[in-house]
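This is the structure I have questions about; it appears just below.
The complex appears here without one of its protein chains, the remainder shown in place.
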Amino acid sequence: MPTEPQSRDTGGMIVAAIFILIGVLALWDTFDYTDADSFVFPRTVAAAMIVFCIGLIAWSLAHPIDVGSRRAQSTPRRVGLVTAMLIAALLMPYTGFLLSGLLAFAAIVWLAMYDPWTRGRLIVYPLVGSAIVLGFYFLFTKVLLVPLPTGRLFIG
Amino acid sequence: MLTTIKRVILAPLTAALMILSAGAIAEYPEKAISYVIPFGPGGESDITARHQQPFFKKKFGKDLVISYKPGGGGAVGWAQLNKMPGDGYNIMGVNLPHIIVKPLQKDVGFKTDDLALIHMFHYTPDAVVVNIDSQFKTLQDLIDHAKKNPGKVTFSGSGKGTANHLAQVTFDKLAGTKTTYVAFKGTGASVTALLGNQVMGQWGYTSVGAKHSDKVRLLAVAMEQRHPRFPDVPTFKELGFDIVSGAYRGIAVPNSTPEDIRVKLSSLIDQINADAAFKQKMENDGFALVNVDYKGMKAFMEEKRKGYAAAAKEAGVIK
Partner (left out) sequence: MDSLGYLLAALTPYHVALAIGGVVAGTVVGSLPGLTATMAVAVLIPITFSMEPASALILMGAIYTGAIYGGAYAAILLNTPGTPSAIATTFDGYPMAKRGDGDLAITLACIASVCGGLVGALFLLFLAPPLANVALSFGPVEYFWLAILGLTLISALSQGNLLKGLIGACFGLLLSCIGVAEISADVRLTFGSQTLLGGIETVSALIGLYCIPVLIDLVATPDRHLKVEDVSRGFRLHEALDISWRSKFNLARSSVLGTLVGILPGAGGSIAGLVAYSEARRSSKQQQDFGHGAPEGVQATESANNATVGGGFIPTLVLGIPGTPPDAVILGALLIQGVRTGPNLFTEHGSIVYVFIWGLLLATVLMLPIGLLIGRYAYRSIVTVPKALLVPTVAFMTLIGTYAIRNSVSDVAIMIVLGVLGWVLGRFGFSASPIVLGLILGSIAEQGFVQGWIIGAAADDLWGQFFGRPISVGIFAFILLSLFSPLLLSRFRVKRELTGAD
């Protein structure tokens, strides 16, 4: 067990502080519910969460933890992945599911690519990608009868 | 802002489409219709839609494709209805009193008037349900007990501001009793509580009596006349309480749907309702058919809106 780098769980404490804020926000929101039955539960839970957070902060101040060393990893790719997915989701109603799905797929292939782009991969990957997207699109719309968005830009 | 852009782009397109669809009206429906249920599968809204499904196919040769968009007690689906294409091939189930009471409570993303209602095809009458071995043999037993023990008689029911809840409030007022209403998340859960003796009775529906006929007894039904499935159960009216209520179910379309398609659709639903086999199946399950068509909808809604709004205010679910 690597025990060298010991320090306080600062990150955990910051997260706990943010959760306290969320709890307060939730408590504040409960004051304009119309029905008496609907605020009891969220109020109790928010209060409990705040108590647990205070407990965690107090505990962390007293107890050091092991901080494992982390390897260098690519943050831009992470951000890229999430952004590509979010954009695909937001475009969906306008471009239709098929187009936004294909675009997201292409973008993520590019993001997840660590090997060099050989000619074979340049041909195979787009083909496989399109096949997967089209296959699932067909499965969902025709077999499972899910009304995937068709895109308001193109069709009424 | 996006919506404005969309409208600018879409207006000519929609217009073109309307002309196209108007040309094709003679054969409507000429392809499968997507029928969205704004609740989860397995509930009464689903089951009644499923009853319609085979009859639609048989009569008009096209499929009704049922899908679900649950959330917010129907609000999620209704809030999105008008964003769907108004070509007659997108329809959605609607429920009363939900579509009247919810928008009165808070901004839930839609207004009652925004919904283009086409046809109300059935209703599930409210009923007082007790276990078969309950001490209450008649409604009068229950009223007597409730008068002696104010607040102690507990009823389960589906949700708040719903047909069950509003009926309970109205009944308390008319009978001069004070009973406790315990809201459950749906009729299924509220029946379970009744069967497990967690509550003394249930404000449920006639369909509960049909489904659990070996375990429960109906004390009274909120109908004009007795239900054909339960000829021995009196109506509230017979017993002197003016309660005729229940959950109505019908169909709405996006408000961009052309007028002639709305009329046609209403007549299709009407034809299914007129089918003797359909009527038989629905009544066996404890439902009651109604026929409020597109023409009669406005007057029907006016009347219901007044009644439900008053009852909801009484029940304290709207301010």
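Read from first to last, the chains carry the letters A and B; within each, the first residue is number 1.
FYI, a contact is a pair of C-beta atoms (placed from the backbone, for glycine too) under 8 Å apart; a residue touches a chain by one contact, two chains touch by 3 or more.
What you see is a predicted model, and the numbers here were worked out from it, not measured in a lab.
In the full complex, which bits of chain B touch the chain not displayed? Write them out.
Chain B touches the chain not shown through residues 36, 40-43, 46-47, 50-51, 53-54, 63, 66-73, 75-76, 79-80, 101-102, 105-109, 151-154, 159-161, 180, 182-185, 188-189, 191-193, 195-199, 211-215, 281, 284-285, 317.
When the complex is taken as a whole, what residues of chain A touch the one chain not shown?
Those residues of chain A that touch the unshown chain are 9, 11-12, 14-16, 19, 22-23, 26, 29-30, 33-35, 37-38, 40-42, 45-46, 48-49, 52-53, 55-56, 59, 71, 73-75, 77-78, 80-82, 84-86, 88-90, 92-93, 97, 101, 104-106, 108-109, 111-115, 121, 125, 128-129, 132-133, 136-137, 140, 143-149.
The working rule: only the chains that are shown with their structure count from here on.
Please report how many Å separate the Cα centroid of chain A from that of chain B, as a whole number.
37
Once bound in the complex, which stretches of chain A touch chain B?
Residue positions touching the partner: 34-35, 37, 94, 145-147, 152-153, 155-156.
Help me check something: in the complex, which residues belonging to chain B touch chain A?
6, 9-10, 13-14, 16-17, 34, 65, 67, 85, 87, 105-106, 160, 183, 316-319
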